[in-house]
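A single protein chain has been omitted; all remaining protein chains appear in their positions.
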Amino acid sequence: MTVLDIPKVAVPGQPLVPSFLTDEGDSISKFIPGQGTKLERLLVQDKNSKVPVIIATILGKVKIYERVYKEEAEAEEEEEEEEKEAEGKQDQEQEELKVRTFIISVVPKSSKNYYYQDSQDSQNLQKLKELEIDTNIEEVTSKNQEDVIINKSLSNLPQEGDIVLVKILKLTLKQAFVEIIAIENKKALDHSARTLINNDSAPPSLYSSIASTSTTILQQVDIGENFKGIIRSQDVRSTDRDRVKIIESFKPGDIVRCIVISLGDGTNYYLSTARNDLGVIFAKSHGGAGEIMYAVDWKTMICINTGEVEQRKCAKPF
Amino acid sequence: MNVQDRRRLLGPANASPIVFSDVKEKKSKKIQAKPDDEISKMFINTGLVKNCDGSAYIEVGNTIIQVSIYGPRPIRGSFIDKAILSTECRFLPYLSQPNDSISRLTSSTSLITNYNGKLNLSNIEQKISSYIESCFLSCIYLENYPKSSIDIFIKILSVDTNLLNLVNDVVHCCSLAMVDAQIESKDLITSGNLRYLKSNNHIIMDPKCKDKDKDITNEVVEEGKLDLVVSFMNSRNDEIVGFWCEGNDTLEDDVLEKLIERCNDMSKEIRKNINFYLIESLE
């Protein structure tokens, strides 16, 4: 099969495969760029015309997944295909040819890239696991999964729909200001690790990250600080939204699991906790001075040792 | 020097610089003369510096360059849908920079007593920064990184070559750091560097010689000489992303074509080596 010509590892800029391949036999292979790849038009050997080629954009191992459509999806996809075929230079009557569709992506080796959610029970994990498998060709059956692989660009930037871990920095009546610490299933934003100890002296910091961000207001350009976000009061929960009080939902220093709903403005991402599995996952009583508390229901947390009860919008821990 | 700078300990203001008499020219300075059509060996390493998103280190002869990349990281201010790229090249403060005498002629301070007081980028540093920036602007998929900036920090730790040859190494070091930072790029940039001697129509590939100050200031008028750095995206149909030429003579079209071709050959050669290193590093 022609697929075997595709290199196993790639450096940025390396052409991997043209977007269409015809076998000697009767089938056409169509390739779609996934993570770490891009579709570009490049000159090929004959030097006359530019051909759509998928290139690697990062250093890593090349993975290929075959997309197998579900019955119902097939019809509509077929139409799409026709259009694209027409654009491409393939003039074959594709009705009679078998078209196999592959998603091609480049996965970095990433000793630095650790994945944050590695417990078995996460739904997201299923998708990731696919990437881990070492065989060169994978079958992707559900249409949904294909989206994941294609749409997520490799960057460690938060994107719409990402689940992120944030730390609450500051509260107002209408919204909570947060700092994004990590993105699930992506590289941890290790900026935090190197910048929580911002501006203090050589001995380790006495300031928490909260203190350090307050100094960033003075220091106009800070060193690799984290992306910021906002949880507006109407995004805290999905029911009874106009009666949400921010102060009864979060406290500074809490670690909260959120979903990114919008890239927001220049400075802040807009985040939401309006789901059962989203909300405070880690908090200490008395604004950080006390001990760790645990959720007893969706809006109460309790400290096991002192019996202290505080209000939070908790994430369902299971 | 700078009395206003109260944030740094710069010592007494009335100090004057140490000025050395000229080092006597050594009769037999044991330079292993490299054949003119060979590329010198380099040592490369990535990921040494941990507190950044990507870093690379390159050593060619006595020239040492370190590059750290920070980013994508958040910017302040209004929404942008593409990343901002910024580059800062700095020599260790006490290094004498290539072509220093030129910038010294134009700048107001003649001699530096305390190198720590040197705050702004020198002309040379600025030129290198902007060359690198313009090369990489066309290479990175900036649209993949909205609301962020990508900052390249180049530190020249030691320099023992002429300006354009240094730039050549800096380009490679930045490319490696880019790969280490896993920033999505159209290609990996490599470049070639030549010196063209007009009198005998001779081309020196990867010239390692250090320029004497007087060469540049033309106190001694030498025969026509041209230095050239051309940066390419070799996997992308050899697109040129950077071009820098210095010298004291004119450049004819046919010569230019030949020079660019030779630069491209050199660039491809280096690209092969870098590819090999990167693929090795994956295993």
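Per-chain numbering from 1; labels A and B assigned in written order.
Basically, contacts are C-beta pairs under 8 Å (C-beta built on N, C-alpha and C of every residue); 3 or more make two chains touch, one makes a residue touch a chain.
The definition used in the following text is that contacts and distances are computed from a predicted model.
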{"item": "Listed names \"Ribosomal RNA-processing protein 43\", \"LON peptidase N-terminal domain and RING finger protein 3\", \"ATP-dependent DNA helicase II subunit 2\" or \"DNA-directed RNA polymerase II subunit RPB3\", matching UniProt entry of the absent chain", "value": "\"Ribosomal RNA-processing protein 43\""}
{"item": "Identified contact with the non-displayed chain, of B:Pro12, B:Pro35 or B:Gly77", "value": "B:Pro12"}
{"item": "Residues of chain B in contact with the chain not shown", "value": "1, 7-12, 14-24, 26, 29, 48-52, 62, 66, 68, 70, 73, 86, 88, 92-96, 108-111, 113-116, 119-121, 151, 153, 155, 157-158"}
{"item": "Missing-partner contacts on chain A, residue numbers", "value": "114-116, 118-119, 121-122, 165, 167, 181-182, 188, 190, 192-206, 208, 219, 221, 223-224, 255, 257, 281-282, 291-292, 294-295, 304-305, 315, 317-318"}
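Rule of thumb we're sticking to: only the chains that are shown with their structure count from here on.
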{"item": "Separation of mean Cα positions, chain B and chain A [Å, integer]", "value": "35"}
{"item": "Complex interface listing, chain A residues touching chain B", "value": "9, 11-15, 36, 38, 40, 42-43, 55, 57-61, 108-110, 112-113, 153-157, 191, 194, 224-228, 263-267"}
{"item": "Complex contact set, residues of chain B against chain A", "value": "47, 51-52, 70, 72-80, 141, 144-148, 178-179, 182-188, 233-237, 274-275, 278-279, 281-282"}
